[in-house]
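Excluded from the complex is one protein chain; the other protein chains are retained at their positions.
== subunit A ==
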Amino acid sequence: MASTDDKVILKSSEGECFEVDMAVASHLQIVKSVLEDCEGSSDKVVSLFIVEAKYVAMIIEYYKNYVELKEKHEEGGFEEKLKEFEKQFLEQIDKKELKGLVMAVNYLNAPALFDVVCTAIAKHIENKSVEYVREYFGIVNDFTAEEEAQIREEHRWAYDGVNDD
């Protein structure tokens, strides 16, 4: 098999191209199904219309490491090594970018990373204030002041220990 067969090109919304090993790209369900649909065609370019280049880069980085670690630790210890890498991977991502990343991962249908990013967002907001969460997700508060006060009163205890935003 020629080496080019093992590569695929992912094109971001800006048109930037990323050459990726098939072993890595196959973790993205959407890429897999696109390639299956046009089997036999020599053109191995997959357009990820709505995904920005920075997210494509992040996703490739994650799965590249995922595949490498899996190969290296076939005998065991993969889970722990992956956890270590995930921690380090998430540290370099801006909290605001997590939202864009989770939407991109959801679009590309990549379950392992999706779970990791959802958990990271949950961890990020769990001790935050209601106001912060509204701003973070761009949610408009549609409660009247009275309604909000009443709902807060119902679970007053839950508002203790809110972290600084």
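Side notes on the structure shown:
Operating definition for what follows: a residue touches a chain if its C-beta (ideal position, glycine included) is under 8 Å from a C-beta of that chain, and two chains touch if they have at least 3 such contacts; residues count from 1.
Throughout what follows, contacts and distances are computed from a predicted model.
Within the choices "F-box domain-containing protein", "RBR-type E3 ubiquitin transferase", "GTPase activating protein" or "Proteasome subunit alpha type", the name that UniProt assigns to the complex's undisplayed chain is "F-box domain-containing protein". Here one chain is not drawn; of A:Cys17, A:Val45, A:Ala112 or A:Ile151, the residue touching it is A:Ile151.
Touch with the chain that is not drawn comes from one residue among A:Met22, A:Leu35 or A:Met103, which is A:Met103. Residue-level contact of subunit A with the missing chain is found at 13, 50-52, 55, 99-100, 102-104, 106, 118-119, 121-122, 125-127, 130, 133-134, 137-143, 148, 151-152, 154-155, 157-159, 162.
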